[in-house]
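Some notes on the structure that comes next.
Note that one protein chain of the assembly has been removed; the remaining protein chains are unaltered in position.
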Amino acid sequence: MDKFKSLLTKLQSLHHENMYNNDFLLTWEKTDSEIHSVFVVAELLRRMRESNISPKIFDSGLGISLFRDNSTRTRFSYASACNLLGLEVQDLDEGKSQIAHGETVRETANMISFMADVIGIRDDMFIGKGNTYMRAVSAAVKQGFKDGVLDQRPTLVNLQCDIDHPTQIMADTLHLVNHFGGIENLKGKKVAMTWAYSPSYGKPLSVPQGVIGLMTRFGMDVTLAYPEGYELMPETEILAQKNAEASGAKFVKTNSMKEAFIDADIVYPKSWAPFAAMEKRTDLYGAGKFKEIDELEQELLAQNALHKDWECNEQLMKLTENALYLHCLPADITGVSCEAGEVSKNVFDKFREPLYIQAGYKPYIIAAMIYLSKVKNPVSTFEALIKRNKNRFLNC
Amino acid sequence: MDKFKSLLTKLQSLHHENMYNNDFLLTWEKTDSEIHSVFVVAELLRRMRESNISPKIFDSGLGISLFRDNSTRTRFSYASACNLLGLEVQDLDEGKSQIAHGETVRETANMISFMADVIGIRDDMFIGKGNTYMRAVSAAVKQGFKDGVLDQRPTLVNLQCDIDHPTQIMADTLHLVNHFGGIENLKGKKVAMTWAYSPSYGKPLSVPQGVIGLMTRFGMDVTLAYPEGYELMPETEILAQKNAEASGAKFVKTNSMKEAFIDADIVYPKSWAPFAAMEKRTDLYGAGKFKEIDELEQELLAQNALHKDWECNEQLMKLTENALYLHCLPADITGVSCEAGEVSKNVFDKFREPLYIQAGYKPYIIAAMIYLSKVKNPVSTFEALIKRNKNRFLNC
Partner (left out) sequence: MDKFKSLLTKLQSLHHENMYNNDFLLTWEKTDSEIHSVFVVAELLRRMRESNISPKIFDSGLGISLFRDNSTRTRFSYASACNLLGLEVQDLDEGKSQIAHGETVRETANMISFMADVIGIRDDMFIGKGNTYMRAVSAAVKQGFKDGVLDQRPTLVNLQCDIDHPTQIMADTLHLVNHFGGIENLKGKKVAMTWAYSPSYGKPLSVPQGVIGLMTRFGMDVTLAYPEGYELMPETEILAQKNAEASGAKFVKTNSMKEAFIDADIVYPKSWAPFAAMEKRTDLYGAGKFKEIDELEQELLAQNALHKDWECNEQLMKLTENALYLHCLPADITGVSCEAGEVSKNVFDKFREPLYIQAGYKPYIIAAMIYLSKVKNPVSTFEALIKRNKNRFLNC
């Protein structure tokens, strides 16, 4: 019990009551205390697993997943989190289902949820759509629970939408917390969230938007850098400004990658598509104008190609304060996965180990979000689990 | 224990010995007592889960699923049922498997069943094929068990075939039992099982066939209505007649939707394809005559279009005795999922909540079928589960 004591005491001091029976859709809908609670619960779950104590709270139950975009790491992270807590993943594969037959969101959401405790959704392809879809699903199952259709309310975890990527950014930030030796040590650190060149098209905006939306809250000075024309959703830039003001930090925008890197403690160079272009694409899809979509793609690739110099390399890294390099992976690595990309091979190779460790927080972050949304009394349930002391793995 | 007592006493009074180590393929192969047992076990499982008592009887084991047609609700219902009892679903995806390489049913059935406790199959596309296939699989694994190839006999659950859709119709009927306050209150109720217009082609006949095959057994007066030419499999109409006679009820056929609705207590308007046409289609597939199949499809869609007036709307509902509207979902809703369909938006919206509740019985019906086919002493095993009192969800 001793090694969990300080974390449990910390958790006891935080407010997380409103997370119970609730979704996790955007980090900025959560209080600082709630964000902090996710970190503490993630660490508790990780230490329990490492100590071979099972944190399984479900004897049965389903964790539904719906991936509207390809995914390896998020899919496996979600599966790991569900499995750790005792939920079996059941994938809603829209190809195999009758959704194509014209079901409404409301109906499908209820039909799959009779024994579902949690629903994880990735829907990041179209601006204005993903988060909206998640809220429609959430409203449907809340109503179903209220009407007595569902015995329990399945809570939602946003596994990446058009606006935010909370499981990723929370994992990134927990990595920073542990790297810098505590959440209080983040204060004053300088983060460079910068665009980077990629030969591919239409990369989601949710990572940079999520980063400026969350990291500005811990007193970190965040610089957002991108070439002209690569704006994010305007409301996320406004939000970042407000967060920074509230936490006594700075939020600065620039069109120079170099400027962002100077004296940075953390750099996060990552490609994304321009917001305005993605909005246009969504409209074209809606109108079924596929020829125009192809033309837009060609335009954007040509536009990207003007900025091949936005590469994170050793020269740029020298401008930093021995910065930690972050990426959500997979990265476009120059000379490895593409001719010219987001990061040079040298820089990537130097940070491979911390990058993998960064990614390793995601299953625990997801599990913590599920735990806090399902468990009414997080501290006493942890105490019961530790007292139960069931081995995750029997090895006598 | 008290809240389960009357159900356990009821279960004790019923005969279900022959369900042990047996399949559930057609409702009319089961005695009234066996049908009743499924309802009682489904209710017991539901109340246990709602009371946070786990009914998990398997510590490990596989529940095989084989879906030869798209499915959302049945797939998730089967997954929920297996998970609740402790079985892990393993999907036999014929695309990914070597079945295409020319394996026999007998061989495949055994190869996937070494640790399988139950096999659920949906095979509803071709008249004369689905149920036959299920029996071939059942015979194969029975032989495998007898020969010592398999340590246990996997029992089969029909998740919809060309003849019957027992998990659906049993869920529908349990909904009626609870809606009308007891199985004995079904006596004398008037059911209108009617065809309805749909702009789609080739909808299975198993739902109307299953409804007239089962609901005639509880003393309910069943009227089957369809436009000329939309006959069901003749043997199911004959069966319904016999069932009605045995239970002292009426089974009436008509070509008027209106006539069926007059004074009805329950209406089940649902599209299906004409039996003769589906038989012809099966033959054309067998002969590889794909051009002729396309022509048949066009003919049938044109034939459907002659009957757009077969729509369940408020005008028709006024003829009923304040009837309960049933549908297996998804429904073709006029102005929502299609221009003209099976049901008007008004009627559908009014019954959305009971429709979702109706669907919610399916996981428990499937779990009950599995339970009764695997457990030798259903009552004493329930008593042991209740005494064990393991939480489904630990929330201290």
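First chain written, first letter: the chains are A and B, and each begins at residue 1.
As a working rule, contacts are C-beta pairs under 8 Å (C-beta built on N, C-alpha and C of every residue); 3 or more make two chains touch, one makes a residue touch a chain.
What you are looking at is a predicted structure, and each value in this text was computed from that prediction instead of being measured.
Note that of B:2, B:59 or B:228, the residue touching the chain absent from this view is B:59.
Considering the full assembly, B:381 is the residue among B:70, B:346, B:381 or B:395 that touches the omitted chain.
Within chain A, the residues in touch with the undisplayed chain are 49-50, 54, 56, 67, 70-73, 75-77, 79-80, 83-84, 86, 88-89, 200, 329-330, 332, 336-338, 353, 356-357, 359-360, 362-363, 390-396. Remark: the residues of chain B touching the chain excluded from display are 56-62, 88, 90, 92, 96-104, 107-108, 110-112, 114-115, 117, 144, 147-151, 374-377, 380-381, 383-385.
Just so we're on the same page, only the chains that are shown with their structure count from here on.
Averaged C-alpha coordinates give centres for chain A and chain B that are 40 Å from one another.
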